[in-house]
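Below: one structure, written as structure tokens.
Note that this complex is displayed minus one protein chain, with the remaining chains in position.
And now, chain A:
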Amino acid sequence: MLSNKTCSAVRTAINALQHYKVLNTLTNDCFDKALETEQQLSNEQKNNSPLYGRPILIKDNYCLQDTYTTCASKMLANFRAPYTSTIVQRLIDSGCIIVGKTNMDEFSMGVASWGVFGPVGNPWSVKKATNIDEQNSKKLLHVAGGSSGGSAAAVAANFVSIALGSDTGGSVRNPAARCGCYGFKPSYGLLSRYGMIALVNSFDSPGIFTRSIDDLILTINAIAGPDGEDATLLSKPFEQFQTSTELLKEKKKITIGLPDEYDINKLSSEYRSCLQHLVSQLTETGEFTFKRVQLPYTPYSNAAYTILSSCEIASNMSRYDGIKYGHHTNNIDENKDTYEDILRKTRDESLSERVRGRILAGNYYLLEENYEKYFVQSQRVRRGVTNDYTKVFEEDKVDCLLAPVVSDDPITHAEYEQSDTIFTDDDIFTVGANLAGLPALSFPVQVSSKGFPIGLQLIGPFLQDQALLSIANRICSTYKFPFLDLTKQD
């Protein structure tokens, strides 16, 4: 067997990705281009970027020039982006090598990463059961979470060490918790959304999966800051975050809030005790104190999220008419079909029922007679949710909140197929940070009795991303999570 030294980082990643094809992490790859780039980089003068030469994966909703950007939808199955998104370009500029585009839910709608290319498998399923093939995969593979499941699974399995996802209502934190890696959703306005295909513009945030907090910080340092393309970005220039060695010097006592409203009935006893265990473990160190806090608007947050997101989805999806790009129906009756008929056929053929359902709902909420009742009302709830957080951070003087991300271990693909819920109760843990635009980090804590990682999340005050990562670093250095590494098993 070849040693790692002679085998390039990109080659190792490609080998692993090809070997674990059953996990279905990629929608399409750029293996050849990646190898070529790696060769080129090794010939060039190496710059001092810490990310130089690192193979990475990006979710298939980031535009990368001349490669397919499908959003795991039939609508964009043949769409090659003619431009590159800001943060992807910044990663390329700092020496990252893009190995492929990762699988996801269609247009990021869902929590199973199950789009037109099929579902992503949870890498921990592979650890439990060997010999998974196409026949038995649905029964043996578990849901990887979503919608950025492909990126989460690939990082958790150590195919690559960094991957990009996007978080609209938990789409980074949820799969990170399911797969066992770090998943960070920064404050709204810190990372450019230019070139990231929108789901819900006012909730969307690019997100990052890594296996260490240092990698998270390095990636953010490489991609954050205004770009003159995304008008919702903070106009202030970005100040680089400090890495963990610097952060660990911080010895200030941390106060962490535990929101009562997140302690829902559905939270399994194992997951609840995981949280409680961590709390007592941290209290023992003497560096942390915990405080129960209230976020009274939380019960309404899911409804507000559903309405607001449906509205923006309906609006955003109206560009997919099959005229400029994307799927265009072949089933046209030249003599009879009007523009509207062709439009309907094109969209019916290429968008799944889930997507069309959201569009329908959104358009309903936006009707003139409903606008006040639904959209405006939901915005009020959104302000309420935001005020809840502000109050907790300012009046209760907590530095951040600690909360679950999901309530129980993942189900199998077969089980998932049987269920027909579009929104799960777990959304209540994650949508709050999106409604309020707050930074949130999902981090792995321990492995459950069934052999799945249990993740928790920290939610911090707006724009206190660095402080949040610093706290996370202190918390995570108190224990050692057994990260999965499928490249070393065989």
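One rule holds for everything that comes next: contacts are C-beta pairs under 8 Å (C-beta built on N, C-alpha and C of every residue); 3 or more make two chains touch, one makes a residue touch a chain; residues count from 1.
The working rule: contacts and distances are computed from a predicted model.
A.B. asks: The hidden chain: which UniProt name fits, "Glutamyl-tRNA(Gln) amidotransferase subunit B, mitochondrial", "Dynactin subunit 6", "AP-3 complex subunit delta" or "BPL/LPL catalytic domain-containing protein"?
C.D. replies: "Glutamyl-tRNA(Gln) amidotransferase subunit B, mitochondrial"
A.B. asks: Where the complex has a chain not shown, which of A:25, A:69, A:424 or A:442 is the residue touching it?
C.D. replies: A:69
A.B. asks: If the hidden chain were put back, which of A:81, A:295 or A:486 would touch it?
C.D. replies: A:81
A.B. asks: State which residues belonging to chain A touch the missing partner chain.
C.D. replies: 61-63, 69, 71, 76, 79, 81-83, 85, 193-198, 200-202, 228-232, 235, 311-312, 314-315, 318-319, 321, 323-325, 339-340, 343, 363, 366-368, 371, 375
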